[in-house]
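The complex appears here minus one protein chain, its other protein chains still in place.
Chain naming follows the written order as A and B, and within any one chain the residues start at number 1.
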Amino acid sequence: MGRIYKKPVSMTKIAMRYCPGCGHSIAHRLIAEVIDELDIRERAVGIAPVGCSVFLDEYMDCDMIQVPHGRGCASATGMKRVRPDLIVFSYQGDGDLAAIGTAETIHAATRSENFTVIFINNAIYGMTGGQQAPTTMPGQKTTTNPYGREVKVHGYPIKVCEMLSALDGPIYLERVAVNNVPNVLKAKRAIKKAFQIQLDGLGFTLVEILSPCPTGWGVIPKKACEYVDEKMSKYYPLGVYKDLTKKK
Amino acid sequence: MKNMEKYKMGEKVLMKGNEALAEGAVRAGCRFFAGYPITPQNEIPEYLSWRIFEVGGTFIQSESEIAAINMIFGVAACGVRGMTSSSGCGISLKQEGISYIASAELPFFYANIIRGGPGLGNIAPAQSDYFQATRGGGHGDYRVIVLAPNSVTEMGNFPKLAYDLADKYRNPCMVLADGLLGQMMEPMEFNFDWVDPDKLPPKDYIVTGCKGRPRRIINTLHMIPSILEKHNWHLYEKYQRIEENEVRFEGCNLEDAEIVIVAYGTSARISTEAVIKGRKKGIKVGLFRPITLWPFPKKAINELADRVKKLLVVEMNMGQMVEDVEIAVSGKSAIHFLGRPGGSLPTGDEVLDKVEEILSKPASPERERGK
Partner (left out) sequence: MEETITKLKAKIKIIETLCKGCGYCIDACPKKILEMASYSNQSGYHPARCIKPEDCIGCALCYQVCPEIAIEVEKL
């Protein structure tokens, strides 16, 4: 008997309601697989944000809490400080983490709080209808900049991994993507490493996932995956931005 | 376990209001504090920044009030007694989180040591956050239990009451004090035993990891209107129970009073002086002091209005609690108002002058506006 690939134990039986081709559900599955493999489901508490991924709490079969927009890193801080034995992960989108919750993210990172952030970067506000995100790239069209992001008006996007890597606090920062098989497998390795670092008690970890949003981008799923390769990962290069595990 | 108790129950100690509140919180089982500096409440975080570590707790000076309240959200979700404190504008920033915590029905305790407002206002004591506190304060239909101390002893003892009420009803509970109560020093004593947080009753709604049980979800999103409506009616029913069972107030010289001053916190303290001086002059003046501002002692004030035809509401604002008194009295008595907004304090003599002025005139059903 070989290996069976099916829905991870750490996920509920509820069918996911994301749009066809959405990267959120792939990211959910990778987290659940990692939780299964590390056997931490019974110690895990997930934080669902505001945005499309607010539904995460329906899909993960572990304790979950849904917190205000952008505040995942603050709530995770509180939880982890009073219950260090829990494995806490905060799942946040780009508007959540890099716009309204920038301060909470930076300060949790600089305090090197010992939890894991899964950061979904799809360069757009998905749930509210495809408005400009802090990660919308120059020239990219959204519903609030129909002629494309004009940097003179809206400024430049925030590159979260690059920004956080300037801090002393974070232990591990990596940018991955979930637009094709090799990238999905790499993304899982990154998530697993981040959780392992938390288990080892080393400190703040963040995995940024470039994620297709076909509906928000107005393209078919296949084109969305190509867009991640051709445009997004050029502007947001994949790779490890910080890894202090070797030094520690 | 080593003895972590700093003061014995009943022991007289000289303390500042803010420090008494902080020590009282620790004594009541608080093991996590997050907050952001703002005058006039800074002694609370300063005290807890060392004290809470002595009892095995954690202190974080957060990057903002918003972060602080959301740290508390996480802490309350884990079943630990957490607290935050701030003043005026800082509490405004915390309202989003308080609304979420109220909806999620998690217990926690916070304090607003009010300063003058609106805007940045000033750092002088005020009671201008009454509406914000008693109406919930943030978005959506919810209430928080509001306790109004008027002495350093109460500042030290209300955290225990606040935590117990918060746990009992799974609801946020706050202490609404002001800069004067926070900054003043006077002898006080703790009237409750040291609380060992490990011995508190277990909570079956917190997230602890789903070992040996189905997962738990703490959620404030209810997409289907009928489900949210049901949730809101459930909250309403809880608020009804709180209104029935948890009203607290104090009366002084009410039996034969011709005029009763209604005041809370610092203004009640000042009014006490007016009552003492007035009684010496033979004026039949009493004091009614709401201790819980929500639930408001509506029934007690309504009954009081059956026999006392003149009420004077004294507040350090432009007139906020006076509206609740008007609702409670339902036109049965004349309501007068003495207010000092902007961080100014009325004096006992000022209050007594007002009392004498009211008594010299026939009772009018209209509330007098202005000072």
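Just so we're on the same page, a contact is a pair of C-beta atoms (placed from the backbone, for glycine too) under 8 Å apart; a residue touches a chain by one contact, two chains touch by 3 or more.
Source: prediction; values computed, not measured.
Asker: In the complete complex, the chain left out here touches which of the visible ones?
Answerer: Listed by label, the shown chains it touches are A.
Asker: With the full complex in mind, choose from A:Tyr18, A:Phe115, A:Phe204 or A:Tyr241 the residue touching the hidden chain.
Answerer: If we include the chain that is not displayed, A:Tyr18 is the one touching it.
Asker: May I ask you to list the residues on chain A that touch the chain which is not drawn?
Answerer: These residues of chain A touch the chain that is not shown: 1-7, 11, 15-16, 18-26, 29, 180-181, 184-185, 214, 221-222, 225.
Quick note on the criterion: only the chains that are shown with their structure count from here on.
Asker: Roughly how far is chain A from chain B, centre to centre by C-alpha average, rounded to an integer in Å?
Answerer: The answer is 40 Å.
Asker: Which residues, counting only chain A, touch chain B once they are in their complex?
Answerer: 41-45, 48, 54, 57, 60-68, 71, 74-83, 85-87, 103-104, 106-107, 111
Asker: Could you please specify the touching residues of chain B with respect to chain A in the complex?
Answerer: Per the stated touch rule, the residues are 31-32, 34, 58, 60, 62-64, 66-68, 70-75, 77-78, 80, 82, 96-97, 100, 104, 207-212, 215-221.
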